[in-house]
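Every protein chain except one is present and positioned as in the full complex.
First chain written, first letter: the chains are A and B, and each begins at residue 1.
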Amino acid sequence: MTITPSGIWKDIETIRQESPLVHNITNYVVMNTTANALLALGASPVMAHAQNEAADMVNIARALVINIGTLSDPWINAMFTAAARAKERDIPIVLDPVGAGATPYRTKTARDLIHAAFPAIIRGNGSEIMALCETTATTKGVDSGSASDLAIDAARKLNREFGAVICITGETDYIVSQDAMISIKNGHEMMPRVTGLGCTATALCGAFAAINPDFFMAAAHAMAVMGIAGEMAARTARGPASLQLNFIDTLYQLSETHIQALLRLGKA
Amino acid sequence: MTITPSGIWKDIETIRQESPLVHNITNYVVMNTTANALLALGASPVMAHAQNEAADMVNIARALVINIGTLSDPWINAMFTAAARAKERDIPIVLDPVGAGATPYRTKTARDLIHAAFPAIIRGNGSEIMALCETTATTKGVDSGSASDLAIDAARKLNREFGAVICITGETDYIVSQDAMISIKNGHEMMPRVTGLGCTATALCGAFAAINPDFFMAAAHAMAVMGIAGEMAARTARGPASLQLNFIDTLYQLSETHIQALLRLGKA
Partner (left out) sequence: MTITPSGIWKDIETIRQESPLVHNITNYVVMNTTANALLALGASPVMAHAQNEAADMVNIARALVINIGTLSDPWINAMFTAAARAKERDIPIVLDPVGAGATPYRTKTARDLIHAAFPAIIRGNGSEIMALCETTATTKGVDSGSASDLAIDAARKLNREFGAVICITGETDYIVSQDAMISIKNGHEMMPRVTGLGCTATALCGAFAAINPDFFMAAAHAMAVMGIAGEMAARTARGPASLQLNFIDTLYQLSETHIQALLRLGKA
């Protein structure tokens, strides 16, 4: 099970041909940019959050993306309703636990969603992934490894308990399951200065999971595309706004040649 | 009653001079881009959705745009309150029935709004317009014409029952009333890859209807401006994000010369 340019490209071609409908219950900040990223990649995004239609919208979708970035009680109710219907229909759920660890409300909501929904993929930064893991040892006074080692440990525990593929994104992206790990070194240091590119990475996981039933490879392909498109976008960016613009345009233009030339994996 | 470059230009000049206030109760995804489109054209957008101020905001507006893209019960209540006040004040209401047909909640909300508000203009794609029409024959087993013929039939029925001018947008845009139809062939194939350009078309209908009491011509002028600006924007676009950026800049720069050179009408 390895990631290859041709494997990534095959998934992109399928997304462009099939335009899978991806239902997003996501945050206000990134709705426009993640919808545009999904469209530029070739998927069909729908953004809808009302309890009254959550299940009906899931009925016509091929993946459900749940992002708790600007959560509130009515939205959380819709997330659980949509997730329950997605489980019944056996379509993949992708979870972005934005800000888990920052407030008890976020941490609890993210953990409750994992218990209820058993997401196919969870994507967050290292501290979010560690916050999800109820049994992670605190790092205080522990000299047992780097922050990313601790996050990878947390990811393995989450995978063991809930079966989700875990993406830990940062300077290097780690895609973690019980018995496999891929690390991807693409991307650009300016990307964290654009709001919501992490949320975009999560949304792209939804598009890939919609058409590739191997969720580990789907997540890895999504992270590779994020990093490569971000790198290409940064070449002519004069700042974060032109980076965001170039990023969407690059998703639209992306070719197999780009992926072959630029994919950079870390040591497994 | 024909559409001419000079008629379109006269309306644009009026919008630029009078900066009509257009009150939008619209979806989260497009709030920023539709506000910017209205500003670039020369109108004054306000986005406000609270039940507590819906009527007060309508009191200072010259048109009301209702878009159900990310609907929920509190917003629907505000839509009805705002619509009732708009009827009392006799200012035009423009409705975008986003996703009508996709879920019962959307279809019912859109139909209820039409029954209560009698919009001046309704803009949607063909399937949305057909979903609004309760008596439209299903297409199953019927070999009675193309999808756009069926949508135009639905538009005529809606116009007969509710009086609204109907815009059906797609590769060709159709503006339909009981006894007239204009078709406009401007636009670019990349436009559907930008989220919310349909919603922008609806918002522009609000600006034109605010200053032109002939709502059929107002709608046609809005569609012509959308298509022409989209075409101009696509010339130097490298993807959907630069298309969106160029589109807003083009609305700001649009001159009568551009319209004269580019307006392309279909057969009536």
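Everything that follows uses one rule, which is that a contact is a pair of C-beta atoms (placed from the backbone, for glycine too) under 8 Å apart; a residue touches a chain by one contact, two chains touch by 3 or more.
For clarity, every value in this text was computed on a predicted model and none was experimentally measured.
Only one residue from B:E13, B:D56 or B:D73 touches the chain missing from this view: B:D56. The missing chain, though absent from the display, is touched by one residue of A:P20, A:P45, A:G196 or A:G227; that residue is A:G196.
Although one chain is not shown, part of subunit A still touches it, namely residues 27-30, 32-33, 69-73, 99, 102-106, 192-196, 237-242, 244-245. Counting the whole complex, the residues of subunit B in touch with the unshown chain are 28, 31-32, 35-36, 39-40, 45-53, 56-57, 60, 74, 244-253.
In this text, only the chains that are shown with their structure count from here on.
Between the CA-based centres of subunit A and subunit B the separation comes to 34 Å, rounded to the whole angstrom.
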